[in-house]
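Shown next, in structure tokens, is the structure this report addresses.
A single protein chain has been removed from this complex, and every other one stays in its place.
A, B and C are the chain letters, set down in written order, and residue numbers restart from 1 in every chain.
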């Protein structure tokens, strides 16, 4: 298992922000976490709201916590709201079960960490995350 | 009332993981708590998500907290979501009201502790817990 | 970087408890965490106090949090009590800066996780942790 380097994590964040500017989306915050759920890199664009870092981190943390991408978590949260409300408490508020939290894997499918983006619609956030991960040569697992 | 020994609790965890491998389910985390809700044994399989220990413990803690198995808690949470949301706060995030939290009793019905399993579907988690408890000669009360 | 398997983590816990019984120390709780600070295995011996799981986990978590063994953390906490009081708050109560928290490395010095033991004196707790790690063929870094 290859560890996710700061250099690669930084590249993913910068690629996500390049995409965000190319498609002219709202100001984003982008976080990359290692497999243990610990922050490697975060950047918040000018004008991105003050809760965006926590939301981006929670999108990235939740997918690691459950081992499932944000799109799957969102479907399950709709189907089982009481359990996901409990998961919010169990995790100490570290889960945001919506698209925009994407698992990061190497070519062999091994988990390397996750990306979380917040600022525009969840679908657009996810688009930027998937673009950045795949442009960096890794595999995106949005769930 | 017989107390639940480390030796017996360990046996239950190992039986649950043997069952998990026999039916080829997703990587599980298995926790056994004593009657006071305190952890005796926990094992997390390779690849089981980083929130799984807290979820397994919360499944096991919740059934002790209310004196009802996880299946009953899940039904009640569906019927009374606001109350279970309050219970999440009241318990400090220690309740996961879903199947996979199972009360552990001796032959006379005395409470010895509980088992919580997380990683696959709640039904499969519960199957592994019930199998392990009954294979160890105790009685499973899944609610 | 090799990940720490459940099988190896379980072996370390069992070796620590064998040592504990061989030297007849007080009932111990032993925890092994992965590099992200997440629980892999915990066992609490019969008669080990109900706060021991949290203490053992906090010993193991603190050494990962700072990248320094528990013995070094204890010295620093004595020299800089205000900072370590702040670290208790910053970490949300996840640090126990005393001997008995030991970093776990492979032969090449790569971090694999940590062991935390609580129940007897901190020195004895550390003795059992170091014994277990080295008997399993890994390197103990008690700080």
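Everything that follows uses one rule, which is that a contact is a pair of C-beta atoms (placed from the backbone, for glycine too) under 8 Å apart; a residue touches a chain by one contact, two chains touch by 3 or more.
Remember, predicted model here, so these are calculated numbers, not experimental data.
Chemist: Could you tell me which shown chains are touched by the chain that is not displayed?
Modeler: A, C
Chemist: Out of C:42, C:55, C:87 or C:128, which residue would touch the omitted chain in the full complex?
Modeler: For the chain that is not drawn, the touching residue is C:87.
Chemist: Looking at the full complex, which residue from C:28, C:64 or C:77 touches the chain that isn't shown here?
Modeler: C:64
Chemist: Counting contacts across the full complex, list the positions on chain A that touch the omitted chain.
Modeler: Against the missing chain, chain A presents residues 3, 5-6, 10, 36, 38-46, 50, 53.
Chemist: Mind pulling the chain C residues that touch the left-out chain?
Modeler: Missing-chain contacts on chain C: residues 35-37, 62, 64-68, 80-83, 85-92, 95, 111.
One rule holds in what follows: only the chains that are shown with their structure count from here on.
Chemist: Copies chain A, chain C: same or different interface, half of numbers shared as the threshold?
Modeler: The interface is built from the same residue numbers on each side, given that over half of them are used by both copies.
Chemist: So if I superpose chain A on chain B by CA, what angle comes out, to the nearest 5°?
Modeler: When the C-alpha atoms are superposed, chain A turns by 85 degrees onto chain B.
Chemist: Please work out the Cα centroid separation of chain A and chain B, and write it as a whole number of Å.
Modeler: The mean C-alpha positions of chain A and chain B differ by 30 Å.
Chemist: Taking each residue of chain B in turn, which ones touch at least two of the other chains?
Modeler: 50
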